[in-house]
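All protein chains but one are shown in place.
Note that the chains are named A and B in the order they appear, and that numbering of residues resets to 1 at the start of each chain.
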Amino acid sequence: MAEPLLATDRLVKRFGGVTATDRLSLSVVEGELHAIIGPNGAGKTTLVAQLAGEIAPSSGRIRFAGADITALAMPARSQRGLARSFQIASLCREFTALDNVALAVQAHSGHSFRFWRAARRDEALRGPARAILAEIGLAGRADVPAGLLAHGEQRQLELAIALATKPRLLLLDEPMAGMGQADSAIMIDLLHVLKRRHTIVLVEHDMDAVFALADRISVLVYGRCIASGTPAEIRVDAAVREAYLGEETL
Amino acid sequence: MLVEQGLNGLQLGIMLFLMAAGLTLVLGIMNVVNLAHGSLYMLGAYFAASLQQWTGSFVLAVAIAVPATAAIGIVIEMATLRTLYGRDHLDQVLCTFGLILFLNEMTRILWGAVPLRMTLPATLAGTVALWPGIAYPAFRLAIIATGILVALLLYLIIARTRLGMLIHAGASDRMMVGALGIDIKSLFTLVFGLGAALAGLAGTMAGPLLAVQVGMGDGILILTLVVIVIGGIGSVRGAFVAALLVGLIDTFGRILLPPALADMGIYVLMAVVLFWRPQGLFAAHG
Partner (left out) sequence: MALLACGLAVLVLGPLVAQSLGEPFYIRLFTRIAVMAIAAVSLDLILGYGGMVSFGHAAFVGIGAYVTAILAYHAAAGEPLLAWPMVIPGTDNAVIAWPLAVAAAALAALVIGLVSLRTTGIAFIMITLAFAQMLYFFVIALQKYGGEDGLQMAGRSRLGGLDLDGRLTFYYLVLAVLIAVIVCCRRLVGSRFGMVLQGCRQNERRLRAIGFATERYRLAAFVMSGAIAGLAGVLLANGQNYVSPADLAWTRSGEYIVMVVFGGMGTLIGPLLGAAAYLVLELLLGSATTHWQAIFGPVLIVIVLFAKRGLYGALVGRADDG
């Protein structure tokens, strides 16, 4: 069997006396949409932060695309093709939507120690950025400062930025958080399209979305993976049902 | 000689601690840069010097100057700083920079440009024989004793009282303090007043050692900032350790190093500490 694109090996993260991630071994195969769910406090956010390189695990390894990336910082992981979107839209708010995406394109087209030519007139950056905005459905909003976009649009822009980094894997941290029905539907459609071309790790609260989209689901409880399998398997898993009892209905 | 210099270093460290303890709390809890902290030190010294001239009593001068400085601090907090919480650090820097210019100049207008002198009461003016052959100025010993007393007091306040609990909580989680239904405005004012009182105390004690003059607060402000950065912003314990460290290194640096390097010793210390631990020796969590 081919090596998975992303794998964690007995990952542990302790904060003082609390173990937020507990000997977690996950693997994500190239081409799948792998959803990670779990009740509040299951350690999803901590896991995302470790995968993205924002915090260092206490022990354990993370492998990505055939290399150990445990010690790599966030920028280096991005350069290797691991793109993440933030749970709370994290944008350059004064820049326009197009600027935001173009900057992501720029990050992956060589170094940026170029001091003279106007970046905003650089078609090598603006062209691809515009194409991605169009794909994500924000073409009409390209010149609006990111801070002025509606909430749903900001989440779409998050996704566009991640796509602009030519990712091998998209790590999406609750892309539907705080969205209304209509916006969620747009996002789900978008993810349907994206999953055809990208490997995606989807951390999400919205169960309908997860079961509609995921190829595989891993369930996190107290930092541990209690079950991993297809949606159909997870739906009937006794441990999962117990963990979610009173939380949500599957 | 070694003992004497060691005590000198300790005494400088204690002074710095008095300055840093108040400021680090203000920085840590309120997340506000207050450059005018040195001006409070200067005001404390001026108050004490004037009061001594009027009353002829050193003790009375100190006893009035410290609360007077605290009062000025509280007025400053309510008049200007209060509007700056939550604004960016640049605003705070500029605003308190303006305060320094104002306070320095007002001091010059009120007291004139000629430095004031403070004299010590007879009981503190002499030296104390630590052991045969080694005499040390009594006043400096008094400073050290006062400083240690204040440190203990602060420790008790922070570790044992409700106010300390709030200060601690405020430093790590401001929302929580708000959620507890505590009037955060009063808490901030109280802490600021406490910091001002400590700065004033340091000023009154510096009075007899140094010339009381305009701008005396600027130099110690920067040393205080170095102490806070080394100790870790918001940590009183860090401030204590760092203050003593800075006091000793500065004092011994002056003996051991050529003059061009002596003044740089503590900054090198700061650079080394920060390179190793950017958050300082005792980072206040959160």
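Throughout what follows, a contact is a pair of C-beta atoms (placed from the backbone, for glycine too) under 8 Å apart; a residue touches a chain by one contact, two chains touch by 3 or more.
Just so it is clear, the model here is predicted, and its values are computed rather than measured.
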Selected from B:I109, B:A135 or B:L153 as touching the chain missing from the view: B:I109
Contacting the left-out chain in the complete assembly, out of A:V12, A:V29, A:A65 or A:A107: A:A107
Candidates B:V75, B:L101, B:A135 or B:A159 - the one touching the absent chain: B:L101
Of A:A7, A:I55, A:M74 or A:M207, the one touching the omitted chain in the full complex: A:M74
Touch residues of chain A, complete complex, unshown partner: 52, 73-76, 78-79, 83-84, 86, 90-95, 99, 102-104, 106-108, 112-120, 122, 125, 161, 164-165
On chain B, residues whose C-beta touches the chain left out of the figure: 27, 31, 33, 80, 83, 89-91, 93-95, 97-106, 108-109, 218, 222, 225-226, 228-229, 233, 259-264, 267, 270-271, 274-275, 278-280
